[in-house]
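Below is one structure; the comments refer to it alone.
All protein chains but one are shown at their positions in the complex.
Think of it as A, B and C in the order they're written, each chain with its own count starting at 1.
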Amino acid sequence: MTQFSKEVMHVGEMASGAALTVPVYRLKGEGNAPSVYIQANMHGAEVQGNAVIFQLLELLRNTNIKGDITLVPYANPVGCNHKNGEYTLGRFDPITGVNWNRMYHFDESIIKPFVRDSIGKDDKTIEANFKAIMINSIEQKLDHNIFGLTTGQRIAYQLQRLAHQADLVLDLHTGPISSKHLYCPEYAIESAKYFDIPHTLLIPNEFDGALDEATFCPWWKLEQAFAELGIKFSISSAHLNKESFTVELGSQEQIDLDVALEDAKSILSYLQYKNVIDTNEYQPQKLTRYACYLKDYKAFYSPMGGMVDYLAEFGKPLKAGEPLARILRMDNYHFEEKGEADPLHYVSLDQEVIPILHFASASVNQGTELYKVFTNFFILEE
Amino acid sequence: MTQFSKEVMHVGEMASGAALTVPVYRLKGEGNAPSVYIQANMHGAEVQGNAVIFQLLELLRNTNIKGDITLVPYANPVGCNHKNGEYTLGRFDPITGVNWNRMYHFDESIIKPFVRDSIGKDDKTIEANFKAIMINSIEQKLDHNIFGLTTGQRIAYQLQRLAHQADLVLDLHTGPISSKHLYCPEYAIESAKYFDIPHTLLIPNEFDGALDEATFCPWWKLEQAFAELGIKFSISSAHLNKESFTVELGSQEQIDLDVALEDAKSILSYLQYKNVIDTNEYQPQKLTRYACYLKDYKAFYSPMGGMVDYLAEFGKPLKAGEPLARILRMDNYHFEEKGEADPLHYVSLDQEVIPILHFASASVNQGTELYKVFTNFFILEE
Amino acid sequence: MTQFSKEVMHVGEMASGAALTVPVYRLKGEGNAPSVYIQANMHGAEVQGNAVIFQLLELLRNTNIKGDITLVPYANPVGCNHKNGEYTLGRFDPITGVNWNRMYHFDESIIKPFVRDSIGKDDKTIEANFKAIMINSIEQKLDHNIFGLTTGQRIAYQLQRLAHQADLVLDLHTGPISSKHLYCPEYAIESAKYFDIPHTLLIPNEFDGALDEATFCPWWKLEQAFAELGIKFSISSAHLNKESFTVELGSQEQIDLDVALEDAKSILSYLQYKNVIDTNEYQPQKLTRYACYLKDYKAFYSPMGGMVDYLAEFGKPLKAGEPLARILRMDNYHFEEKGEADPLHYVSLDQEVIPILHFASASVNQGTELYKVFTNFFILEE
Partner (left out) sequence: MTQFSKEVMHVGEMASGAALTVPVYRLKGEGNAPSVYIQANMHGAEVQGNAVIFQLLELLRNTNIKGDITLVPYANPVGCNHKNGEYTLGRFDPITGVNWNRMYHFDESIIKPFVRDSIGKDDKTIEANFKAIMINSIEQKLDHNIFGLTTGQRIAYQLQRLAHQADLVLDLHTGPISSKHLYCPEYAIESAKYFDIPHTLLIPNEFDGALDEATFCPWWKLEQAFAELGIKFSISSAHLNKESFTVELGSQEQIDLDVALEDAKSILSYLQYKNVIDTNEYQPQKLTRYACYLKDYKAFYSPMGGMVDYLAEFGKPLKAGEPLARILRMDNYHFEEKGEADPLHYVSLDQEVIPILHFASASVNQGTELYKVFTNFFILEE
């Protein structure tokens, strides 16, 4: 039976002295295979990933595991307990406004000297040294900063220290009200086909503070730095195999254990493809898979204040000119005529898009992010 | 064609001096019929009533109207524009915590002297005098208070001044995530059958600050005070006809104009029954209608903190012992055994109930209101 | 040396499973003297009481203690860790809006049957029985409620269970920006002179949900119920001695350990007067002490929105017509003339008052509570 352990990681403390803790579950792999790090609930309202980790643990109880797997639910104990009214404050530190998923660390200046020192070494040595240097860099930040760390950095860096020890990293998120979609580094596009997720965002080699970027960008930069010297160091090769994904599971503020079981199987399909688990039970579904590049993933901001009846269905192409939403403005009702002051306004775009998610509330200000859509999308697999 | 007018009511001002305004739409009736007051969105997140008012106006454009109808969307301009994170702060003044729908006014001490003065007068005179005294009482509060009014009182009293001018009052609300249900004074139970709403709460003659109570309790107390003197003054009689309802339209944070059209028709079915509109187009649907008394409408508070997969369907009887929800506690996962620390907890009640609504978020603290349920319910109509 | 013990009381749990705990410090008295319960920080932003408990413990280390003393800092672990922006959400449950200090319990219906059963018993037996019945009543609420308790009730009832075991109860609060003042039951007016607090509010025998009321009202009602039967049972007598106070220490969001030392000494002056401690070190300061009845303690709500320059000093009589504040409205500046649109508005009252506290922010809406003032005040001691 799978070797299992649990620890409680101390990531901070509140004004009353209450400890902020995160549970860490570890499954010991019994072979030579990539190791995996999966976390959930970095954004407070995005809870479904916890249910997916539950179902993963239930499924993995009776699975032969070759690579080590670390699972971290409730990754952000401030966020997941922070209520404002009935809802959970989703995305940012309530004191500072900083997005909880923009606080990870990557100092690109470590790459060049590391490459110089590594010339002539074999891939496995380079890999081990680079892991060590990344972990050391995080530990320096955690322990040797006389001016201290923000609350969010202290949490993020401790999670990142765990993530750097793994080869494959999955950060489980959700949208506000959302279809399932996957953030995937451009070089890992083939892996996207193993998740039961019909929409893939291809992201470039640019660090913007998120966990997926913090874990794949260093390796990708490393590969590029070697390539500039004419040295091949392929992080996509089977013996290195560094991949990170942000998995958007659907809508926030919801737990559905049945859907979570499907999502857990989708993740196991990917892990089986990567030989982390020793089974052939989990096959990806046949799906039409759409993709677009991150630069083409557009937020559409409301052109007016009002109350929104969201019309566009998620996940399938919406023709140019077809309405995304109709916005009600009951301060503008006129009985005698219709026209400029009509209280119903239809909003649409002049190009074909795939709606992926929309805002969590019907009430929007002028400038609230109404929808996020794929533009210039293409079919990855049919 | 229906006579229509619109005004903008000034109900307060913000720190920057920005005016808080509420649009008031009036339709002029052309006959001798009860007058109607309908408002929506007193709680910030409960927006669907605005869409119902839109559909009512659309339907009433071409309807013969006998009684005056006043419609007030966006009744609470503080609440409906107040965001905390992505959601609208629902239920209370963000500064004081006071529920926006507990600020209306009724001073019961006006009843006894009024009754003494009214002995021997005819019903219509009494009605006119009592309306006047109620409106005067509100205007005293609005205009002659050296220590001032709270922000919420100033809004509520101005709405109440409009509502007191009508015979029939509908306050459009929603639950958090909710089925449709109706708060109905006990004496008006027959009217409940004309709404397309399968669940009715029967409320007693006790003022607790809400608009429906603030408008029907005075009349009911008046009827009772006359009755104590052996004088019949029936507010249910066709020539007096005082009724107030809080109409719970479904879930908050949502606008659905198609559903709003159905709800508008349901309200017109009631208004047709009351002869406010001159048509026979609007008939109530055949529904199994359940009712319970307010004292039997129970909130069930979560026995633990956790993340909730809500299981019980709304609106139909749930047998004793059947699960309402299962609560996930991923800090408690154990691999080797199951038992006391099992991360999934099922919660149920030991009596049959009808679940009516549940909390808006999957994340709950110990003691968060998980469900509200009818107990000791009965069938009003089948 | 004083006998000291500490325990950690579990009062709830958050969505992540994080335990809500409260530290409870107990000092064992060595004589026949009243027992004492002191708590702080029930409202999240009102933190100074924690510092006062710190200083009390420092002073009591070397004091002979006759009555048992229980001290509870951080009484509300939800409130004291709840940030919205940079500030601590002060007064209410962020989910429901219910004031944390309106959730205590008193069921007056227990009084009459208890009195009937107690006729002929001696005071000490009655006292012991009544304590038992009050504690039992709370424990019933805590443990035997199939529909559960709210988050705030679960916290409040556990604190109340501790408080009922004491004779003297002090609940340490602060105002927003505030002078020191004391809520004192009318019958305990003499005790008010032993605190170094110049303003006393005399409160009647009416339960409104606060801890002081929840602990003195039952005894006062009991005294009255006996009195109605012509039986003397005096809770002010030295051998019964039931008193409860809400001590308002100054302004919220501030810790000042030096001021806390003064406040600790003021509390010890009271405890010395009550023979709880065996010393004569602590004498009340000579102060002009003002008092008013609770009905004369008035909130003054802003007559307009704007930005407030608070002018009136706390704690000394302000003549009728003297300005409380001037309110700036920069949207109304006119260069050519002054007059109706003058951007500076002075607000005053037409009676003499003593300003006690004002709102925490300069930005107010029309209807925000601007000041709280004593009206019809009188001098308690000069």
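Assume contacts are C-beta pairs under 8 Å (C-beta built on N, C-alpha and C of every residue); 3 or more make two chains touch, one makes a residue touch a chain.
A quick note: this is a predicted structure, and the numbers were derived from the prediction, not measured.
When the full complex is examined, the chain removed from view is found to touch A, B, C.
The chain that is not drawn here is touched, among residues B:86, B:127 or B:369, by B:86.
For the options C:108, C:139 or C:331, the residue in contact with the chain missing from this view is C:331.
Here one chain is not drawn; of C:20, C:80, C:188 or C:380, the residue touching it is C:80.
Within the complete assembly, A:300 is the residue of A:300, A:314 or A:374 that touches the hidden chain.
In the full complex, subunit C touches the hidden chain at residues 2, 4, 6, 23, 25, 44-45, 47, 50-51, 53-54, 57, 61, 73-74, 80-81, 83-91, 176, 253-257, 307-309, 326, 328, 330-331, 333-336, 343-344, 359-363, 365.
Although one chain is not shown, part of subunit A still touches it, namely residues 12-18, 20, 78, 84, 91-93, 95-99, 146-154, 298-307, 329-332, 349-350, 363-369. Mapped onto subunit B, the footprint of the missing chain covers residues 14-18, 20-21, 74, 77, 80-86, 88, 94-95.
Note that only the chains that are shown with their structure count from here on.
Superposition on CA atoms relates subunit B and subunit C by a rotation of 180 degrees, given as a multiple of 5. In summary, the pair subunit A and subunit C forms a contact in which both copies contribute largely the same residue numbers, shared numbers making up over half of all those used. One inter-chain figure worth recording: subunit A and subunit B are separated by 41 Å, centre to centre, where each centre is the mean of the chain's CA atoms. The geometric centre of subunit B is 35 Å away from that of subunit C, both derived from CA atoms.
Note on chain placement: the centre of subunit A and the centre of subunit C lie 47 Å apart, centres being C-alpha means.
Across the assembly, subunit C contributes 14-18, 20, 84, 95 as residues in contact with two or more other chains.
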